[in-house]
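Left out: one protein chain. Kept in place: all the others.
In this document, chain identifiers A and B correspond to the written order of the chains, with residue numbering beginning at 1 in each.
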Amino acid sequence: MKLKHTAMAGTLESSDIMVTIEPKDTGGIALDLTSSVMQQFGRQIEAVIRDTLSGLGVENAAVIAVDKGALDCTVRARVSAAALRAAGQEEFNWEVRR
Amino acid sequence: MDEQLLQNIPHIDEIAHHGVFSGVPAKHTGTFQDRAQRQNKLLPSLEDAVRATGLRDGMTISFHHHFRGGDHVVNRVVDTLARMGFKNLTLAASSLAAVHAPLIEHIKNGVITHIETSGLRGELAEQISRGLMDCPVVFRSHGGRAAAIRSGELHIDVAFLGAPSCDPYGNANGYSREEGGTLACGSMGYARTDAKYASKVVILTNKLVSYPNAPWAIPEYDVDYIVVEEDIGDPKGIMSGATRYTKNPKELLIAQTAANVIDAAGYLYNGFSMQMGSGGASLATARFIRQMMLDKSIRCRFALGGITGQITAMHEEGLIDRVLDVQSFDLDAAHSLKHNRFHHQIGATYYASFLSAAAVDQLDFVVLSALEIDTDFNVNVLTGSDGVIRGAIGGHPDTAAGASLSVVVAPLTRGRIPCVIGRVNTVVTPGDVVDVVVTDQGVAVNPKRPEVAGKLRAAGIRVYTIQELKDKAEALVGVPDPIRYKDRIVGVVMYRNNTVIDVIRQIDED
Partner (left out) sequence: MEKRYVKDRLRRSMMFVPGNNPGMIADARIYGADSIMFDLEDSVALTEKDAARFLVHNALKTLHFGKKEIVVRINDLSGGLGVRDLEAIVPAGVHVVRLPKTDSAQDVIDCEREIARIEEKHGIPVGATGMMAAIESANGVLNAKEIAHASGRLIGIALGAEDYVTDLKTTRSDGIELLFARSMILNAARSAGIAALDTVYSDVNNEEGFLAEVELIRKLGFDGKSVINPRQIQPLHRAFIPKEKDLQKAYAVMDAIAEANARGSGVASLNGKMIDRPVVLRAQRLIALAEADKMTEEA
């Protein structure tokens, strides 16, 4: 996925996460994560963000994530939405529930 | 009567006496109103009172927390003591709130070197969790504190007690029945213990009323000095109008389930007794209990504890016969204490001390909140999920131990934080006295109470194991990484009999 401009998804409400993605040419994924549950879940949130971006084929980006206790499925949704917005892409290859 | 005759009295050595009557001191003849102006316990300033008490470095001072977040007494007194050059004092408060953050400076300056309290919040709590104090803070329940004071384990040298009404001889109260009198804080139950057992007692009042200030929370014979201070607290912080029932649907769901559990377990009968916490779900349980009482045409013999307007409204509509009030939580409760003759003010010892037969021992059920519950039913109400102190023990272990059925209510998860976990960060109330856990996603009954589980099942309430609740929480939010602590102990948690039940360690943020 080719990112074109900086985009954002999510909110700062409880149980949500606000994700901002800025395109980069090199340097991999630079992640700046803050979370209200950093000690307990910071490691897992970071893993989900990186995994989601990798699944979308985003290799280089500056990502700022402000987490307010979002579940993994929410983290995934917000990262995906932000990435698609950054790519200016509306179509998405939805996968079927296994 | 003379000395000779005295010696001739048979068995005189066995009759306690103070010798022969030798006349009386000069009787006063002025009016009592005039006397109240001149011969009283009033001193012109707090400094004068401090000097009069004979306070010295290393002694223990105490405070009550009936002014909650509106308290100005603790900061005002400790500021004064610091200015007067005191060092190395122990501060033993019935509890402390976020408003007491200025104590941080006095701890750094060595004025306060040890703290005893029921709870800590805000910046003071944060800093203590990060290692502010060399000596660990001692946390006691309200009943445990009352017992420790009475037994002398916690000796108070000087108690500084804010009182919204007081007469020139020291009859002090949290409200006043004078014309136009204040409501202020309602019950002063926790202050009564300090007044009774402290070596010296200073009342700080903003309302000096004519003798006798009846009814009183603290009798004059327990008071040594009185200082009139214009500002002892901020009324807005002391009490809000009425505690409102929550509109949060999750809390209402938990409350409804808790009420169903109490009913199914057989404790909702004519003449029962109860206590409700003031937290969202535990307070809301009262609303559903009320409806069930109306439906069954039954009455409650007494409601105990921290009292809210919901309880006093039920009292006033004839559903609750007696109210025993150790602490009034809102203006409606304070108003009821002032006006309803069967709404009684009680002290901490009467409420919850394990050394006496206390009111908590007469409870049928109590509904209590929790920050965390573990698979051994241990409850934490003191430290947050990040390990930082942010709560108070209150009467949690006292009422859980005393009530025939203790019901702990909590959401299964708060945001992403699971509330039912493998091991609580801090054990405050041991699982042995916790009977039922009610969450928004299921009920668990302590295996020690199989008969309760059976009754709930018979009533169609699904009973999970506590392990199942933990698994449900983890299925939703995942398994949290454990909080990192340093070795250093910053808090000691006492059970209600003042045995050490747990410690709180400094959090590790490195």
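One rule holds in what follows: a contact is a pair of C-beta atoms (placed from the backbone, for glycine too) under 8 Å apart; a residue touches a chain by one contact, two chains touch by 3 or more.
Given the structure is predicted, the values throughout are model-derived calculations rather than measurements.
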Give the labels of the shown chains that the missing chain contacts, considering the complete complex.
A, B
So which of B:A36, B:L208 or B:L253 would be touching the chain we can't see?
B:L253
Sole touch to the unshown chain from B:D330, B:D386 or B:D440: residue B:D440
Hidden partner chain, residues of chain B it touches
247, 249-250, 252-253, 256, 415, 440-442, 460, 462, 475-476
In the full complex, which bits of chain A touch the chain not displayed? Write them out.
9-10, 13-16, 70-74, 76-78, 80-81, 84-85, 90, 92, 94-97
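In this text, only the chains that are shown with their structure count from here on.
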Gap in Å, rounded to a whole number, between the CA centres of chain B and chain A:
46
Looking at the complex, which residues from chain A come into contact with chain B?
14-15, 36-37, 39-44, 68-72
Of all residues in chain B, those that touch chain A in their complex
385-387, 414-417, 476-478, 480-481, 483-484
